[in-house]
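Here the structure is laid out as structure tokens; the discussion comes afterwards.
Every protein chain but one is kept in place in this view of the complex.
Per-chain residue numbering starts at 1, and chain names A, B and C are given in the order in which the chains are listed.
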Amino acid sequence: QTGRETTFAASYTDSSDDETSPRDKIQVNSKGTNDFCVKNIKHAEFGRREIEIAEQDMSALISLRKRAQGEKPLAGAKIVGCTHITAQTAVLIETLVALGAQCRWTACNIYSTQNEVAAALSEIGVAVFAWKGESEDDFWWCINKCINMEGWQPNMIIDDGGDLTHWVYKKYPNGFKKIRGIVEESVTGVHRLYQLSKAGKLCVPAMNVNDSVTKQKFDNLYCCRESILDGLKRTTDVMFGGKQVVVCGYGEVGKGCTAALKAMGSIVYVTEIDPICSLQACMDGFRVVKLNEVIRQVDIIITCTGNKNVVTRDQLDRMKNGSIVCNMGHSNTEIDVASLRTPELTWERVRSQVDHVIWPDGKRVILLAEGRLLNLSCSTVPTFVLSITATTQALALIELYNAPEGRYKQDVYLLPKKMDEYVASLHLPTFDAHLTELSDEQAKYLGLNKNGPFKPNYYRYTFPC
Amino acid sequence: QTGRETTFAASYTDSSDDETSPRDKIQVNSKGTNDFCVKNIKHAEFGRREIEIAEQDMSALISLRKRAQGEKPLAGAKIVGCTHITAQTAVLIETLVALGAQCRWTACNIYSTQNEVAAALSEIGVAVFAWKGESEDDFWWCINKCINMEGWQPNMIIDDGGDLTHWVYKKYPNGFKKIRGIVEESVTGVHRLYQLSKAGKLCVPAMNVNDSVTKQKFDNLYCCRESILDGLKRTTDVMFGGKQVVVCGYGEVGKGCTAALKAMGSIVYVTEIDPICSLQACMDGFRVVKLNEVIRQVDIIITCTGNKNVVTRDQLDRMKNGSIVCNMGHSNTEIDVASLRTPELTWERVRSQVDHVIWPDGKRVILLAEGRLLNLSCSTVPTFVLSITATTQALALIELYNAPEGRYKQDVYLLPKKMDEYVASLHLPTFDAHLTELSDEQAKYLGLNKNGPFKPNYYRYTFPC
Amino acid sequence: QTGRETTFAASYTDSSDDETSPRDKIQVNSKGTNDFCVKNIKHAEFGRREIEIAEQDMSALISLRKRAQGEKPLAGAKIVGCTHITAQTAVLIETLVALGAQCRWTACNIYSTQNEVAAALSEIGVAVFAWKGESEDDFWWCINKCINMEGWQPNMIIDDGGDLTHWVYKKYPNGFKKIRGIVEESVTGVHRLYQLSKAGKLCVPAMNVNDSVTKQKFDNLYCCRESILDGLKRTTDVMFGGKQVVVCGYGEVGKGCTAALKAMGSIVYVTEIDPICSLQACMDGFRVVKLNEVIRQVDIIITCTGNKNVVTRDQLDRMKNGSIVCNMGHSNTEIDVASLRTPELTWERVRSQVDHVIWPDGKRVILLAEGRLLNLSCSTVPTFVLSITATTQALALIELYNAPEGRYKQDVYLLPKKMDEYVASLHLPTFDAHLTELSDEQAKYLGLNKNGPFKPNYYRYTFPC
Partner (left out) sequence: QTGRETTFAASYTDSSDDETSPRDKIQVNSKGTNDFCVKNIKHAEFGRREIEIAEQDMSALISLRKRAQGEKPLAGAKIVGCTHITAQTAVLIETLVALGAQCRWTACNIYSTQNEVAAALSEIGVAVFAWKGESEDDFWWCINKCINMEGWQPNMIIDDGGDLTHWVYKKYPNGFKKIRGIVEESVTGVHRLYQLSKAGKLCVPAMNVNDSVTKQKFDNLYCCRESILDGLKRTTDVMFGGKQVVVCGYGEVGKGCTAALKAMGSIVYVTEIDPICSLQACMDGFRVVKLNEVIRQVDIIITCTGNKNVVTRDQLDRMKNGSIVCNMGHSNTEIDVASLRTPELTWERVRSQVDHVIWPDGKRVILLAEGRLLNLSCSTVPTFVLSITATTQALALIELYNAPEGRYKQDVYLLPKKMDEYVASLHLPTFDAHLTELSDEQAKYLGLNKNGPFKPNYYRYTFPC
């Protein structure tokens, strides 16, 4: 539904009558090689344009590419990757290649591949195995094709969700002898790694890039500050001014959402279970209430808790006619959507991602994205945010690949603070921001190295809006 | 172009293979009457649902409908209307009908008609002559069909742009004998009326609803505060945080745009020609600069001046790669788009309403809506704002129709302050806002009537964000 | 009570044991003249320093002084003035002198004179008759001394409150033959002039500078935005974050107060009688309530209505222990303070301008400035705001003095829009703000003179925060 996806939907229709499975096609790129499997290699040019547009907002990665191109810090690296395959990922992959790596890539989600981008990568010789609309069987077939290549053994894994890692564990356990490290992006994948580590089964070092400070704050606070407005507007055209909104949860996502809506003239209430976050909400100018206190008067409910059944059927029964309910949290269980699938309620799909749930008395509640994440379903993640993630991934790969023996054990690590700072510094030119440098005297006074890290590991970054 | 219109585009495709002109069709509604001309009367049910959804956000008009339904203040009124024909307009028309009026309606724009809504109105017996995609000839044919009806002569005109009024002047000058007044909505139409008045040719009273305080502020300040974000996001997915933006013009539109972008973390510069507005910009925290001072560093240029050539080719030449330029002002001449149509520049349409203009060195400037109004082209006007406009129009019709002889001369009038206040008061329940009433003693102290008007005519409402 | 006044209080104590009335003293300045009457001419040097400090923030006036010094537009002007005598006024007076005027000056308030500044003016030869702590008799004696000077007849009056004008009417009616105009600053004085005008008794043109756009907005919106915080903090040290505040009245003052408190993390409610202002409050993110709905829960009540008995004894009875009540409006009757002077309530003065009113059950309500204007009693007016007022006064004097016969009748006028714009433009360099100039082509397109005025007289400036 997002603008960008719309663009692709448009281009995709060109070949929508092509029902042949990519696995059954014979395709060759312009160089005559065929070590890939994508929807249509002929759409490479369109994909190339998308990659070029993405590059404009990913100058940090381009800059990293340029700075490190001479030293080729990934020379010899054989990376197998399993992530969303989008224009932004392509910029990452092409950076890794520029730094010396060989890459084989597959998709971590059966729907998220941008076919034209996959084609563009295959065209320049990256071995991509992915298309939009894979079957379950296709999915594992593609993963396997990435790993199982005659005369080529991966020595680095980059994963998003842990499926690739899982497959290697299951099918190629000996492969870990060659592997220097795993870089994992997702909450789920990181959780799996920590469990392996606890169980003593993690046999290589792993880097948790999901929890790096820079990535976290951009994904949650700054990104949600914008996407809550975007997601609500694209789906409902609601006017924010004067609306009464309750935001459930005042963590980072809740802070982003409340700040944005307050700025647009909404009257915002907060619910919280944690007294410290509650006190913050008070000091930030929000009334902290129980949901039941305001349920009859609010125009919009937004859940951002990570908890389940935060909005119950009983509460949905008491909402006003025309009110909106949506989820920005970390699970799709925050709103008890299942409880709405009962015979006396009518569901009416009025737009993509927008359902009117209609009570017997005619009251309508507007449910967005069926309770799934609004920001992912009905908005877009800005390329700049993806640039931060991708740069963090690239640095994590470089760090693990080049770390002297012994620096990392068979455990899960956060990116070193200094590299986190480096990710940030690579993004400063986008804003024409100029860092102040410490004088020798000042560095000594503060007990710091002039090049950082500037904060201790335990430092808590305060992120005001 | 708006989200809602997109919805219609979707539904419209069902009949898109229907190339027959509505003028050549024979259609009858379920009551057996055929005094209308729309795309497809069978789509009435879909249109009805759209009207019902619109009613949810137009409770002021529904409330007016209920309050005045007993007295039928428009009993005997024969209204001919020429406006955009949308779900929101339908709520207005059906309100006029409920208050006793007979209505015949046509479209003020050949593209803006929601066909299903036109069908729904025709189905209940309103004589609608309009469809999406009329030819110039169709346009005037429809207007004429509204006026020229055997045994029916309009006594009220409601217009948006002045075309209907113009047609009556030209073709049925005698018709004005029966007409009690004109209600005009648009800047252009109002301008035409003032010119007629100056020339001594205005032969009935006219109400300028465009300049009523409530409508003005909602259309400009509050609406633009939201639509600048929406319009930029839907077209470019740009992240606002940290972006350098220059807003040309610090009138109401400029104030709305700057407030929103500042709240989202952009760094905003303002250009102005008026020292008073400049001083305001300073006090509101914006640096006031000449465009040339910042042209090389800004990421986004937004014009809100009403002036021409505010951004020239020379300046476009100096913009950064990847920067965005768009127009929120009152004309499509603010950006000198014509100057970009030269052979050395390549235009690439990357999405609907989004062009990349590419310089010989590869620099791209992202031009939105080809320099036309971003808020109209790439965002939606919230129903609530349209409710204010429609309520103002309804009250203007009631006022002119019922005014005792002599209250209004052959001139252009603003809505009386008291009725402006009434429009506002009808919208307060939406926000559960509770007015304080003056005590007798306080009213006397202030020299006010307890029921208003509360401000003198010359009062300047300050509208902070 | 203000910081600046504190400074003076400090210096004043040096001579506080000097009980002799200035009228009984014989004083001569260093040039040997004695046409003045001030507390102590010897304090001139200290006063001079205060004037110099004020000049730093009044660069607009200094700039006007420099620009017009050559042409001496006030050559021949004999100005008699009656205003507050402060360092800022001194900068105005010395500007008038630099432009060619002769000035005689007295105070419009018996307490507000800064004695050292009066001395500094007298030292350089301005005839000042004023001191802090005048008696009623002194007050009129001083006014009379300004006017009644052998061989000197005023031809311009500048007044603040109308007392000087009144005195001339009463005692020297013939004096008006020579007088070219009156410049009046205060609400009260302007009201008196309009009454004279209505009664046909105004015998010279008068300029109402109180209602000039620039001055109004600075005095009310921008100034109150800062002084509400300052006034509350200096008196009570209250923390704003999380406090529940009700602001009565959403005019300019109310808008300034609510914007500031919202920004500081307070939860703000608004009461209003006017539906248009109510709707604005909604769109700006404030709940509009009746005072009684929130009286038991709020921590702070701020009145900004211009009305009387906005907070009644009955409501004060229901306020929380420790809550604060204060007035930012236009009269000292907004809070019914008289109703609190009953035997069962105890008043305890805890600081200057701060009373605890204690109920029999021990509840304390904190009343500031006994219900008088908080911003004037417990904060300071920034010099920059006074600069705008003073510049407006100077231009009004120049305009009236130089206007060709017939431009102004015996009526009350607002400063011409173009001069209002000039006042604004003189203040732009303070902010390093750069005006954009219209090209010839653009001026023609807009139908404007390139030098302004840029807006029609009826234009309503929107002032967002």
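Simple rule for what comes next: contacts are C-beta pairs under 8 Å (C-beta built on N, C-alpha and C of every residue); 3 or more make two chains touch, one makes a residue touch a chain.
As the structure is a prediction and not an experimental result, all values here were calculated from the model.
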Open item on the list: So one chain is hidden, and I want to know which residue out of A:62, A:149 or A:283 touches that hidden chain in the complete assembly.
Closed with: A:283
Task: Candidate in contact with the missing chain, chosen from A:18, A:45, A:71 or A:293 - done: A:293
Task: Listed residues A:217, A:313 or A:363, member touching the removed chain - done: A:217
- [ ] Since one chain isn't shown, list which residues of chain A touch it in the complete complex.
- [x] 213-214, 217-218, 221-222, 251-252, 255-256, 259, 271-284, 287-291, 293, 306-309, 420-422, 424-425, 427-428, 431-439, 441-442, 445-446, 452, 454-455, 458, 460-465
- [ ] Identify the residues of chain B touching the omitted chain, counting contacts across the whole complex.
- [x] 241-242, 262, 264-267, 282-287
TODO: Pick out the residues on chain C that sit against the missing chain.
DONE: 2-4, 6-7, 53, 56-57, 222-223, 225-226, 229-230, 233-234, 237-242, 244, 260, 263-265, 297, 321-322, 348, 350-351, 356, 364, 379-380, 382-385, 430-432, 465
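We take it that only the chains that are shown with their structure count from here on.
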Open item on the list: Looking only at C-beta pair counts, which chain-chain interface has the most contacts?
Closed with: B-C
TODO: Would you kindly tell me how far, in whole Å, the mean C-alpha position of chain C lies from that of chain A?
DONE: 56
Task: Residues of chain C touching at least two other chains - done: 282-284, 287
